[in-house]
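See structure below.
One chain of protein is taken out of this complex; the other chains stay put.
Up next is chain A:
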C-alpha cells in the first residue's frame, strides 16, 4: 500500500453512532424537553429524555397557600386546557368538604371542560400536522381556539390561565354573550373539523408519516400508566368520565373512541373522534340547561364561596365570611382524598392530604404528561429522527404539566 492514504483518527471507523442533543429549546420539541439521542445515521438507537427545565415546585408552594389560591397554580400545569385543571382542583376540594353542587353548575362545568378538551385536542392534532409539514390545518382550527378563548374571557375575564370557577361553582353567572358564542362555536366548528379531517386522515403523506410510528401495545401502555387518548389509541376504553363520573357526566350520552395499534396515527384519530364526542356533549348540556333556572351558578356554601361584594358591604355575615376566606382563616377538614378527572391528555389526579389547617399538608398532582414521557425512549427506539418529533407531539406533552 502506498502511503497516500489519509490517516484517520484512532477509533473513528469503529464508532458507529453519533450523539445528537435535541432540545431543550429546539423549535420542534414543543417546550423545554431535552433529548440526548444516540443516532446510527438517521436511526435512533437510544433516547435519554431530560426534564425539569421549568420546574416551579408547585407542590411545595401549595403547602403554603389556602386552597382557593391553589387554583392559579393548576392553571399552569396543562395550559392548553387550564379550565379542566381548575375544575379538577375545585372538585377535589368539594369532595373533601362534602359540597354538593347544583345540576346547573355541573352542566356549566361540563360545557367548559369539553370546550377545553376541544382546544387541547385541536392544538395537539394540528401540531402533529405541522410536524409532518402541513401548516394549513393548523390555520383552519386556530381561529376556533380563539373563539373558545373569547368564551373563557366572557366567563372569567382571562384567556389562557383562566382561573375559572370557584369552590362551589363559578364566580359569576354566564352572560348571554357567552351562550351565544358557545352556540356559534357549536354551529361552526363541525364544518371546520370535517375539513380538517378531510385534509389529514386519508392523506397519503400524513399516513406514511404517522402509521406505525411510535407504537405502543395496550399491555405496555397500561404498565407505563398511560391514560387518556394515548391509552385509548392502544385499544383500552378507559375514561374517567365513564369509569367514575364526576360533575354529572353520567347524564350525558357519548362514546369512547378507541384505536387499535397505539401508533401516532391512531392517537390522532382518537383525538379527532373525541372532539366530535365533546361537541355532542356540549350540545346536550346546552339543551339540558334550558330546563333549569338560569340564576343558579354556585352552591350555597357561604363558608367557602366568596360572597357577593354588595353583601360584603351591607351584611355582617357576608363580611365575616369574606374576611375569613380572603385571609385564609377557613380551615379545611382533615382527611385524605384522591380525586381524578379526565384531563385532555389523560387522568389528572389530585392527591390531597389535609391536616385541618388552611392549606394542604401535602398536595400531589398526578400529571399524565409526566407518566407518558418515560415511555418515550421505548416508543422511538429504531425510528427515524423525524419520527421522534412527530411521536413526541402526538403524545401531547405539555412542559408545564411535566415539570409542575
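Things worth noting here:
By our rule, a contact is a pair of C-beta atoms (placed from the backbone, for glycine too) under 8 Å apart; a residue touches a chain by one contact, two chains touch by 3 or more; residues count from 1.
The working rule: contacts and distances are computed from a predicted model.
Of the candidates "Flagellar basal-body rod protein FlgC", "Lactate utilization protein", "NADH-quinone oxidoreductase subunit C" or "Binding protein dependent transport protein", the chain left out of this view carries the UniProt protein name "NADH-quinone oxidoreductase subunit C".
Only one of A:187, A:250, A:317 or A:336 touches the absent chain when the whole complex is considered: A:336.
Within the full complex, the residue among A:20, A:36 or A:61 touching the omitted chain is A:61.
The missing chain, though absent from the display, is touched by one residue of A:133, A:190, A:357 or A:382; that residue is A:357. Across the interface with the omitted chain, chain A contributes residues 51-52, 55, 57, 59-61, 63-64, 66, 95-96, 220, 222-225, 236, 238, 243-244, 327-329, 335-340, 347, 349, 351, 353, 357-359, 361-362, 364, 366, 370-371, 373-375, 403-404.
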